[in-house]
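The complex appears here without one of its protein chains, the remainder shown in place.
Let's look at chain A:
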Amino acid sequence: MQSWRRKSLWLALLASWLLVLLEVFPLLHLAVPTRPRAGAPQGWPRWLDAELLQSFARPGELLEDGPQPPQALRGGSCNWGACFDTSKCRGGGLKVFVYPAAGPVSETHRRILASIEGSRYHTLSAAEACLLLLLSPDTPTGECDPVPPQWDGGRNHLVLSLHPAPCPRTFQRGQAMVAEASPTVDTFRPGFDVALPLLPEAHPLRGGAPGQLRQHSPRPGVALLALAEDRGRWHMAGTDFSACPWDGRCEQDRGPKQTHPGATLPNATFCLIPGRSPDALHFLQALQAGCIPVLLSPRWELPFSEVIDWTKAAIVADERLPLQVLTALQEMPLTRVLALRQQTQFLWDAYFSSVEKVIHTTLEIIQDRIFGASAHPSLLWNSPPGAILALPTFSPSPSDFPFYHLQQGSRPLGRFSALIWVGAPGQPPLKLIQAVAGSQHCAQILVLWSSEKPSPTRWPKTAVPLTVIDGHRKVDFAFVVWQSFPERMVGFLTWSHFWDEARGGWGYTAKRTNEFSMVLTSAAFYHRYYHTLFTHSLPKALRTLADEAPTCVDVLMNFLVASVTKLPPIKVPYGMWHQEARPPPLEPGGPGLRQEPQPAAQNCINQMAAGFGHMPLVSSRLRLDPVLFKDPVSVLRKKYRSLEKP
């Protein structure tokens, strides 16, 4: 009996333990966070009668919604289609007339006027212009202009104010587009107005200071954050974010911080910029410094937001979530940081570093609207060298330009140029030429005749253009090198530029030195796009200069390519030219070899530098040779033997 009693007691105990265990397990079960299960059990129900549900629109409702007449303009509001008359721009493209200033003009005004007058858009007649530009006065003493003569409700007008206007708007902007610095988002009309950057008073007219970024990745130990303060100053914050330094409340206490009183450009990876309008000035500083702008709920429209993809260069964050923003900045992958940093520099250099660039970008945006479908694709605006230097008139397809081969991938084009190299003695490959010409994709055939024998005088008739070039392997090598660097100039003879202390100006020499910065265009490979750019984008003054002094053409071409690529040209060996005395075999009519530039030509480089606003040339210390160049191995192993001759 006793034993049974004990047994049953044990049993009861056991059972209660079981009970406890069973109670605990579900609790454990609940403690484990529920992961999303397949089919989202608690989600939106799967209705039994879902099949019976009606469509949101009655049959036919989507197709016939009651025709309506064309809409009349709503007061004050404008958009491109309704308020700009593009018919005036037919033929000549964008022609800009600038109203002469009524009273005394400020220095900035003069600069803007000069940069428009020097551009390809300018016209002197208001009648033939398709855009009439009105500079809003920026001097406190200046008279606020009365309504201009051709105003017409503001149609086809652009009211441009680089600085916040001191006098209130004297007339309704009406149908006129407004290009102003950091417009507030509330009044800005997207796709119609143009948002400009807020420029400092002393912004250079041309050229402008290059970006401050000297290296791709942030230097170790550099401050992570800089915070915009009043009067264009910056406040450096270390990696300790607990000091929350941007809202001024906890500025006095913790956190490693040093204020640089004299420093105008921040030296940090990220620059925090509050959203109030006065802080827009900081935005350009950050761009120039290569400091990634972190805009906290900006109330102003970002400059040129219509075309520039700011998500590639800046971060627009919510000012109400500072800690979250900071955590995100700290944890941002290196790859993204690198990309953002580099984009700030590209954008600064392409669109913001001078008044001229800002004005040209504005006009380019308006021209793009006129062009419609043949405007710059987004890629051209948002990757080097930028839309001002990549003319959409050259080609609608980015892969025709020398700059975008990587981004475009190696997609085969619809058409190709066949380059047939004939080297071995024997019959010319007539069958091959005919076969190639028969291809539907072939655009043209170039025969590079490198054989010892003279090229035949008769060639087969082909449907596509056939060009025969008498060449040598030396040219081959240069061409092969150019294919690797399609955006650069590849040449044989080089010049180098230098700063002449004695004369206080630039000079250049053809003497052989350890470095070079220009190649002679008389024998050089470069992309045909640069011809288009040379003809259409250079200011008239510079081209006139080049026409007058033939040596200047070389200098100008090198300036142009260097200002686009920011890189030096490439030198390749050319065996025969090693003796300086020997003239190079150039085609008749070519400019010929100019060993030492004439004094007049020396002056040309200075005029070019003035015209560009800076010295774009970059020096290189290397030459690209064939892999086995002058190596002590059998000549038979070498592909480019002719280069070996002394």
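One rule holds for everything that comes next: a residue touches a chain if its C-beta (ideal position, glycine included) is under 8 Å from a C-beta of that chain, and two chains touch if they have at least 3 such contacts; residues count from 1.
Note that in this section contacts and distances are computed from a predicted model.
Asker: Pick from "Exostosin-2", "Sterol regulatory element-binding protein cleavage-activating protein", "Adaptor related protein complex 1 subunit gamma 2" or "Trifunctional enzyme subunit alpha, mitochondrial" the UniProt protein name of the chain that isn't shown here.
Answerer: "Exostosin-2"
Asker: Of A:A114, A:A209, A:L432 or A:V480, which one is in contact with the hidden chain?
Answerer: Candidates A:A114, A:A209, A:L432 or A:V480; residue touching the omitted chain: A:V480.
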